[in-house]
Structures are given as structure tokens and as C-alpha cells.
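A protein chain is absent from this complex, but the other protein chains hold their places.
Let's look at subunit A:
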Amino acid sequence: MRVLVSSDETGLVKEIICTKGTDTSKKDGVKPESINKLCNQPQASLRARVLEMIQIDNQLVTLRINGDLCFYDMTKEDDDFKLIKSLSLCEDKPVSLVNYSRLGYVIAAFETNKIFIVDLKSYKHKELIIPYTKKVKPIVTFVENPYKDGEFAFGGEENDVKIIKLFDKPPKSLSKFTIEVVKTFRNVPDNHLDLRVPISIKGIRFLEKEKFITVTKYGQLRIYDMNNERPLNDFKIGDKPIIQLTLCNNNSEVILSDTTSLIGKYSLTKFDSNATKINTATSGTLKRPSLKLLGKYSEGSNTGATHAIHNFEGKYVGCGGLDRYLRIYDLESRELVVKAYIGTQISSLIILEDDKVVEEPPKKTVKKRTVESDDEDNDESDESESDDNDIWDQLLSNVKTPQKTQQKTQLKKKQRKI
């Protein structure tokens, strides 16, 4: 397996080459083949750590916490990726990096509502600022709608989900990009005590063209439809903030991680109708549904929050976070496939390759010993043949005799029954 992880304390990217069954926590366990430190340029440090990274063909694009967007060529020179271009976009805190390579762009979003569209050929960029009718609020997440070109969603602390459109037709140049808020979603209704539910969007993922989910700081998962202003469903997952989410199994399941060590797989179609019960003085007991927990990725004793979850072709789930371990699980069985100590905290993770399947040479079929095969051997002497025949005769007689005894016993039993 070939995995890239961001290394927070050093600001580098680490390449881990390992095989299935790697476990550094065991003294005699399989160790990774190599752990290489990459992306040394430009001046890697804790203050310029990689927050997001994406792979576009043979290019690695990293968004650093100081607002630098770096492009690396993934063919190695002197055991490092070659820096092609580094753009200092903004000094604000970056939020997300969107792969829009199908149209030849990458899009970087910042906490201060700034969006940078960068051309992958010329490395020129255009800055757009999200317009607000009322007070400007910071954003925490910014994602694309993969089912509709030009449409994006974002949200944040006291900043409910909004849909924006950057273009109608695929633009040929950066100047054609504009920004327009298409839809603003409303908060869930007040709770049973008539108190306003606080808003804090932590992540958004699109399930379909007009359907998406959000997770919040208050441990909620909400399902939205574009035709409704409010969420269709509001589920409570837990009390801790949810910080990471990844879809799997044709968008019918979601893998979530919170600020503690939880990494759980939840169904988006199966609900536990009586998951939470709220006892109220006026309206009795209220039952709130929740998503069905399909299982936890808990093998390998994770102790810290998970910042990066990567779904590799619906086969494996790569996880990394504050406990400085890279863990790769089988997506379906949730078994631990790889556990490797990296030595630094992880913010972003990409599984590039699976184990190379080595084609085994066809096994030589061992001929079973049969009477026919014995006949075919002409080299054997007549004496040995006669000996063999004797043995076979003996064996046959041995086989026949117990049959007789069996028959007798059966008869005896029958007699007894009578």
C-alpha cells in the first residue's frame, strides 16, 4: 500500500509504503517498508503545516495553514516531490480545498468567506468573496456538489447552510467565475422547551443532486432536500462535536468521527426510531429517532480524535489523527489491516495504491495415487507389483469385513426392537 499523510509537527508530507498486516505496535509485527519525508519546500514547519491535500493525476496539491497553495510533481527527484508552484493566497485560516480538475481548476476556501479559484495550467487565480445580506459570519466548511456543475455549499458557526453558484456554463477563463447565493437554508424548529437550537455546521456532503447531509458541533446529523427550507431529518449521534465525515456504499452509509476516539459507520437509510427519550413535564416522553450504528472502527486502540478519514475505492478506510498512528481498516468487515506509528499528528490522508497483487505461478497438480496410475508405471518390477496387489487385496478384505459386522449389528438392533 502507498499512503500519503500530512505531518503536522513538521509541516511535511509523509509517504508510507507498507503491506497488509503491518503492525508497528507489536515487537515482532510487520514493519512498514519505508516512511519517506516529502514536500520539504517551501520551508515546512508547524506554522505552515498541510491542512488539506488532493491528488490530481501526477500532481499533489496541498493547502497549508498559512494560506499557501503548493503544487508538487509526484515523480520523485532526490527522494522528494518537486515543487512546481507555490501560491500565497491569503493569510487567513483555510477551510477546504476542492478538486475541480475536471474543468481544470482547484478551489480553496478560507474562514473569512474568501474563495480562490486557481487555474491548473497557468496557476493564475481569482478571488471571490461570498456576499452576505446581513452580518458576515465565518465559514467552517465548503464543499462542491459533485452532481451539479458550479454549485457549492458552505456553513459554519451561527452560519446555516447556503448554496452558491459560481457559474452556469463551464467557464473557459477565470474572469467568467461569479458568485451568487442560490439558496439559504433555515435552522431546525425550536426544541420542546421553545428554545432556539444553536447552529454550528462542521461538515457537508452531497448524497444526490438535490440531497445532502450536514454534521454539527452539537453531535447532530441532518438530512436536507433542496426543495425544503428546513432539514428533512435531524438525528442526534452523540454529545461530542462531529469533526469528520466520509460517505461509503453508494452514499447509503456514512463514517463519522468525533472529538474523542469514536469512528463509527452509520446507515443513512435505517433508523433507530426510539434511540433517545426525552422526559418533559408538559408533553410527556418524547422519542427521537437516530441513525443506526452499523459498527465502530475501534480495533487498534485509538486514543485520540481522528482528523482524516479516506475511503479508498469502497475497499479500505484510512484513518489518522491526534494519536500519531495511521490505521487502515477493511471497510466492510471493519478489521484492522494496517497500523503504523507515524510520529506526528495527521490532518489529511490519501491512500494512493493498494497492495500489488502478485500473480502466483500455477501450482503443479499432484497426481493422486490410484490403481490406474500404478498400472501406468512400467519401471516397477514385477515383484513390487505383486506386493502391491497383495496389499490391495488385504485392504479390500479389511474394508469388506466391517461391513458385514455392521450389517449384523443392525440386524441385532432390529431384533431388539421386535
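Observations on the model:
The criterion applied here is as follows: a contact is a pair of C-beta atoms (placed from the backbone, for glycine too) under 8 Å apart; a residue touches a chain by one contact, two chains touch by 3 or more; residues count from 1.
Rule of thumb we're sticking to: contacts and distances are computed from a predicted model.
When the unshown chain is looked up in UniProt, the name that turns up among "Ribosome production factor 1", "Dolichol-phosphate mannosyltransferase subunit 3", "F-actin-capping protein subunit beta" or "tRNA pseudouridine synthase Pus10" is "Ribosome production factor 1". Which of A:153, A:237, A:305 or A:351 touches the hidden chain is settled by the complete complex: it is A:305. Of the candidate positions A:46, A:84 or A:395, contact with the hidden chain is made by A:46.
When the missing chain is restored to the complex, the residue among A:10, A:96 or A:113 that touches it is A:10. Residues of subunit A that touch the chain left out of view are 7-11, 24-27, 45-46, 243, 259-261, 303-305, 307, 322-324, 341, 343-344.
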